[in-house]
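One chain of protein is taken out of this complex; the other chains stay put.
Right after this comes chain A.
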Amino acid sequence: MEFPAALFPSYFTAGPPREEGGPAPVAGWGEHGQVLEAGPGRRQAQPAFVPRRGATGERWEAAEAAAVPVLLPSAGCWIPSPAPQDILYRSSLCRKLRAGKSGATLDFAKQLGHFFVDHPEDAFGSLGRLLHKNFYLGNAKLKRPARNSTIRMTALLEDIDRLEARRGCPRQHLASRLRWFSHLCRDWLFEVPLGLLADCLHEELAQQWSSLLFDDSLTGGALAWLPPEDGKRPVGRLVHPGGQAMNHLYFQDVVLEELPHARGSPAQFELSGRIRQVAAARVDGQDFVGVRSDYHCGVWRVPGKTGAAPTPLQVIRTDVPASCLTVSPHLPGELSVCTQSGTVYLWSVETGLQQLRHDPQTMFFRDHSPWRWSDFTAHPRVLSCADRTGLQCLDARAPKRCHFDLFKVGEEAGCQQGERVVLPMYLGRAHPSQYLVTTQFSMYVLDERLPLVPVLKWAHMMKAPPLFAHLMPEKPGRSHKVLLGASRTQELLLLQYWGGSQSACQLAGTPQKLHSIAGCLQHLPTQLPHRHHLLQQRLSAPAAGLAATLQEDGPRKSMLIFQLSEAGDVFCQRLIHKATQHPAPPSRDEATTAPGSSPLFEAPASSPHGLSTAALRYRRWLRALSRAWREPPQHTWPPSLSQRRLFTRRDLEGPAGPSSLQKQMRQRLRQTMQEGGRIQRWEPLALQPPPLPQTLELAGGPDPLSNRLTAAWAGDWDQWWEERTSFSVAQRQRALRERRRRQKRARGHRSLSASFTSSLTYQSELSELSDGGPLLLSPGRPPVLSQESSPPAGSPPVRSHPPSPAPDEALLSSQSLRCRGIPKERRKTLRDYLSVWAEGPPEPPELPGSQASQLCFPSSQSQLSSASQPRRKRPRMGF
């Protein structure tokens, strides 16, 4: 590890920052900073000088006009986080009051109102219930006795409406009735004391607002790229969060071609919190991926081989939200964790957590932010830890004694007043002792061998503080690339630098702005206005992560940059290295790109589809997105079960109308009736039994399982079991007989329609009568009967429910028909008629109402019971 023989000159003063300042839009331009004599070894006539900033760097050009989606949008709809207009108070009056003053006014009243309207139970529950008799909401005048104890609310509501209508009116205070009411109720009406509620709400609002201004929980970014081992095959792995709550972790194989595309389905893990940060480092050919959510941190190991599955190794839970998780590039399974309580841990998968520091105060001066960060350094046992005021390095073996200051927000580094550390990052892959520190104004490169004095400083001029950074190290002689990314504005900046060992650190080339996700909007085809709005909202969601990789394909070098948005979209852009530096012809990007003109969607001649791959990618992405929009969000629907899964299609097939046999019979019957003749005997027109309708399974009598479930549901499962096991056979038989008798009696009182049920019995009687003719209309009945009446010896009677009532009941006996006053000669006709009916499913319109249809089922049930013989046995065996 060489140290540069000479460093760029600089003053060194200790103390707090003196320079006043603030965000300066152009502070990073036009300065060389300092110069240094280049290479003492050179013996030239004249000394040569190199600048600290402004040396020519490599030239990289974007391959596409915009960033291109890598993955299809996730199916679940995305709920955007609150925007300033949701929280802030906006009115002309307020603007006048605030003129000149900076600072936002939170719309406290609106939010409190929302709470009352959205959660009335929580706000007024008990008193509302107590008092609802005393509030009258109608329009009518109240009568005398009621007037004593009831308030008519209509007038109050009208007053409120009127108040809304004349907002801003100077005579606003004249709503005396409202004032009177609020004076009266303020102290006791609310479930939660109003003061307390208001405090909580205000606190929450202030917190929401501060996280809108700057959300540091995303620091570090939630996107990681695991490059292929040795760069042999162009298949790397993208680790990113997804899902509606961003609580799913995906490991997606990505093939690096002209445009990277996903291969296969990702390995997926569901976590119990929103993923804030994904950090990765490669040690000994294996990738270790650390994942941070607010209260949990986890670590996965991904073997170097492509396609090998990631293994979760360990999870820790914290009481205070964690603010940092970094993975050691030196030792396998080592990480560092910081929590917002100011604690720094070294976390080893093998030995557990080691607390290195606990200090709720900031290090160098007082700052209110609880944010802490920690990273590794060139020494595997020395960790850096940072807060908003600077960085210190601690030796994990003796954290109390051995430490030194690496960076201080102060005059030492030439900081401005109000400058704060935003993201520190160890640049070990470029140079073992280098460190990157970004603040909201500048970026610094530090060398731990020369602490406190930045070896490089540059005002980055970004509109939002850079929360993400990514390093792409290069071989000696070429510049290292650093990407800085901001969250809210999606800014991406590419910087190049070199030096640190043989020569002093230099910033090379000019910084380059890269495409943001939102920038592609102007290239997309025109959308319907509301679609456009939705798309805009989606595409301009704050960035949540950044990853990049360099790809060398023979002489061609390219750089792939992935950007993750809070909506879970991963976009990618490719930069191509231009070897020729000089006279650059005014290229496309010199021409102003007018909105609407879209080189992205211009058809290149080479493409067979008439569109570039990028455009095709967009088209697919947009299609998937619009599909996701069209599907109404799942949670607004009542929970339902898909029938298609529960039953096969055959199960669901309805009776397909009367069969040919039925038709024939009907025709014959009609004909015979017309002729006034009689049918002596149904001729076997077809030997096969008619197909059994299977539709009615559901409506069937309870089988043991459903019986049991019903009992369990009703809460008397014990009783059911009792019944099942302890009933003696005799008892049971008695009960059965008793029930049958009751049923018979009941049937006796029924009207004619009730007799339809018994048709089958009658039919069986008939078939018995018809001297052993082929059993046409009641197939498979005898076995059912035999089984039900006499259970096999040795096995206890299992069926607690009454055997299906229809079969063995004498239903339409001649006796009962006679009772109803049906003449003898017509009884037979009726029987004949009914027998035809009984074989097919009843036709609903001809049946009297629901009762009929209900009563009809047992008959088919009986048929069914024979068909489902084996099923009936199962419970018995199961018990």
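FYI, contacts are C-beta pairs under 8 Å (C-beta built on N, C-alpha and C of every residue); 3 or more make two chains touch, one makes a residue touch a chain; residues count from 1.
Note that in this section contacts and distances are computed from a predicted model.
One chain of the assembly is not displayed; among "Trafficking protein particle complex subunit", "TAF1A polymerase", "Aldehyde dehydrogenase domain-containing protein" or "Exocyst subunit Exo70 family protein", its UniProt protein name is "TAF1A polymerase".
Contact with the chain not shown here comes from a single listed residue; of A:Met461, A:Leu534, A:Leu550 or A:Leu616, that residue is A:Met461.
Contact with the chain not shown here comes from a single listed residue; of A:Pro399, A:Pro432, A:Gly485 or A:Gly499, that residue is A:Pro432. When the omitted chain is restored, the residue from A:Leu189, A:Leu331 or A:Leu669 that touches it is A:Leu331. One of A:Ala24, A:Ile79, A:Ala146 or A:Ile576 touches the chain omitted from the figure, and that residue is A:Ala24.
When the missing chain is restored to the complex, the residue among A:His202, A:His296, A:Arg381 or A:His577 that touches it is A:Arg381. Seen from chain A, the chain kept out of the figure touches residues 1-14, 19-22, 24-27, 29-37, 45-51, 54, 284-285, 329-332, 378-381, 397, 412, 428, 431-433, 449-453, 461, 493, 510-513, 583-584, 586, 589-590, 592.
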